[in-house]
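Got a structure for you, written out below as structure tokens; questions coming shortly.
Removed from the display is one protein chain of the complex; every other protein chain stays in position.
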Amino acid sequence: MRELTYVRASSAQEAVEAVTADADAMFLGGGTNLVDHLKLGVARPGRLVDVSRLPLDEVETRETPDGPVLRVGAAVRNADLAAHPLVRSGLPALSRALLAGASGQIRQQASTAGNLLQRTRCVYFQDVTTPCNKREPGSGCSALEGYDRYNAVLGASEHCVAVHPSDMAVAMVALDAVVVVLGPEGERRLPVADLHRLPGDAPQRDTTLARDELVTAVELPLTDLAARSTYRKVRDRASYAFALVSVAAALRMDGDTVADVRIVWGGAAHKPWRAELAERALVGQALDEDTVAAAVDTELATARTSEGTAYKLPMLRGTTAHTLTTLATTEDA
Amino acid sequence: MDATIRLTVDGTAHEVTVDTRTTVLDALRERLGVTTVKKGCDHGQCGSCTVLLDGRRHLTCLTLAVAQDGAEVVTAGGLGEGEGLHPVQQAFLDHDGYQCGYCTPGQVCSAVGMLDEAKQGHPSHVTEDLEGDTDLTDDEIRERMSGNLCRCGAYAGILAAVREAAQA
Partner (left out) sequence: MSTETVEQTPTPITPRSVGTALGRVDGPEKVTGAARYGVEHHGEDGLADPLYAWLVQSTVAKGAVDAVDPAAALAHPGVVAVLDHTSAPRLEDTDDGELAVLQDARVHFRGQVVALVLAESVEAAREGAALVEVGYAAEDHDARFSADGATYRPDSVNPAFDTDSDQGDVDAALEAAAVVVEGEYSTPHEHNNPMEPHATLARWSDGDGDEVLRLVDSTQAVHGVASTVAPLFGLEPGQVRVTAPYVGGGFGSKGMPHASTVAAALAARAVAPRPVSLAVTRQQMFALTGYRTATVSRFRLGADTDGRLTAVEHRAYEQTSAVKEFAEQTAVATRMMYAAPNRRTSHRLAVLDVAVPSWMRAPGEMPGIFAHEVAMDELAEACGLDPVELRLRNEPDVDPESGKPFSIRRLPECLERGAERFGWAERSAQPRSTVDGDWWVGTGVAAATYPGYRMPGNAARVTALEGGRYDVAIGCVDIGTGARTVLTQIAADALAVEPADVDLHIADTSLPSASVAGGSSGTSSWGATVVAAAQAFAAAHGDAPEPGAEVVASADDDPLSGEHVFHSFGAVFAQVRVHRWTGEIRVPRLLGVYSVGRVVNPTTARSQLLGGLVMGLSAALHEESVRDPRFGHVVTQDLASYHVASHADVLDVDAEWLEESDDEFTPMGSRGIGEIGIVGTAAAVANAAYHATGVRVRSLPVTADRFLEVDR
């Protein structure tokens, strides 16, 4: 039979070594997603390497040649990060995104790294009695022709139409965040935008990390643009629900026209979807409902919808327009 | 695989042998006989299993016991002083903030933890000014208590109870 063993790592290095050494081992952080998966049978590790007590729970500012960054330890709890004064003042989209996620209890438990690495809530992925390429490569995608309300509309493949469920990750992409990763070969950095991937023909891989790479921190540049950011989530309940769509946005105006803008969508794709075409279309333009809608439509030109997801296009259009025009008004004030 | 851990529950120290797969919730209910914490969904989707774990409100169904060796757990059974009720519990009685009572221990623990978060100045999803003070309006209380589902629909009473406890 299969044993589940548990070890509490005393250092990040030791944790990485433990996972490298055992193909059945997984990192255990706050547990809010992994423990769920253990019970569902979605994850069946033989060994849990507990990284939740590692000294990775600091939030601190660092000066870099490119300016100040906020360095957030991987184990910092979502509630603490959302409430951190520097996040509230300098990275409001991050605070808003965290507060829009899950529930008060879960935010007290979930870690920064765990939030990034949480897996899709596609109902078929979580139901081990149904085919799912993400859970069991090659078994087929049940969502493609099935319950589709929460499916992706951008960047999906015939193998997987799941969306990434994190709110926080969407904000982090808009804020140009970088993840710091420790692996067997040492430390590396990559933009959060490059952390998650599109499903292609390998939907079992959510991210570009190797299984024994440990996220140790996230670094967020403290810029003027980041300070003028927000996050807007549309969901089926007023609270405690995953996004139908969401928008992380940052905006800098030059008089009446857009000087710089970031638009990242949640609930749209297998990864936080940066709407670069829409961003480009908006720079130099006046910001009104029609301009934003037109810009959004350039991004949505490649969208593919089904009966149950067709609503996401007008919802993305409206939510993006509302978020940006609200940001512009707020900045005026 | 079994492991022996220490948990302090409502002020009583326990040593308990758990399976590595045992959640804190099942350790409490099935191994320690502490049924003041309830299992509503077992997947972090209802809040019935909320306790205060090392002072923070916490879903025990999503937490492996083996990872909480040495933790201090306070359930609804340990909130009050001696035989007396905690003010939040009294407020739930006064405002009929419950019907069947199954989500209630979790609601009560969640309220206690939430009021502490608010005291520390934590914002919420409905806080308009992220840099302003925390004012526990009705909308703030509703949002902050939304991790605890009540199928009897006793939210009006729960709101009134938490509002009163917040003002006390």
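By written order: A and B. Residues from 1 in each chain.
Keep in mind that, in the parts below, a contact is a pair of C-beta atoms (placed from the backbone, for glycine too) under 8 Å apart; a residue touches a chain by one contact, two chains touch by 3 or more.
Computed from a predicted model, the values in this text were never measured in an experiment.
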Identified contact with the non-displayed chain, of A:58, A:145, A:254 or A:276: A:145
Residue ranges of chain A at the interface with the undisplayed chain: 1, 39, 41, 121, 123-124, 126-127, 129-130, 142, 145-147, 149, 232, 234, 236-242, 244, 303, 305, 310-311, 313-315, 318-319, 321-322
Chain not shown, touching residues in chain B: 19, 21-22, 26, 29-30, 33, 35-43, 45-46, 48, 75-77, 79-80, 85, 89-90, 92-93, 96, 98-105, 108, 126, 139, 142-143, 145-146, 148-159
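Following the convention adopted for this analysis, only the chains that are shown with their structure count from here on.
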Separation of chain A from chain B, taking each centre as the mean of its C-alpha atoms, in whole Å: 27
List of chain B residues in touch with chain A within their complex: 1, 3, 19-21, 23, 42-44, 47, 50, 56-59, 61-64, 66-67, 110, 113-114, 117, 120-125, 127, 130-131, 142-149
Residues of chain A defined as touching chain B within the complex: 3-6, 8, 28, 31-32, 35-36, 38-40, 48, 50, 52, 79, 82-83, 85, 88-89, 92, 95-96, 99-100, 102-106, 108-109, 237-240
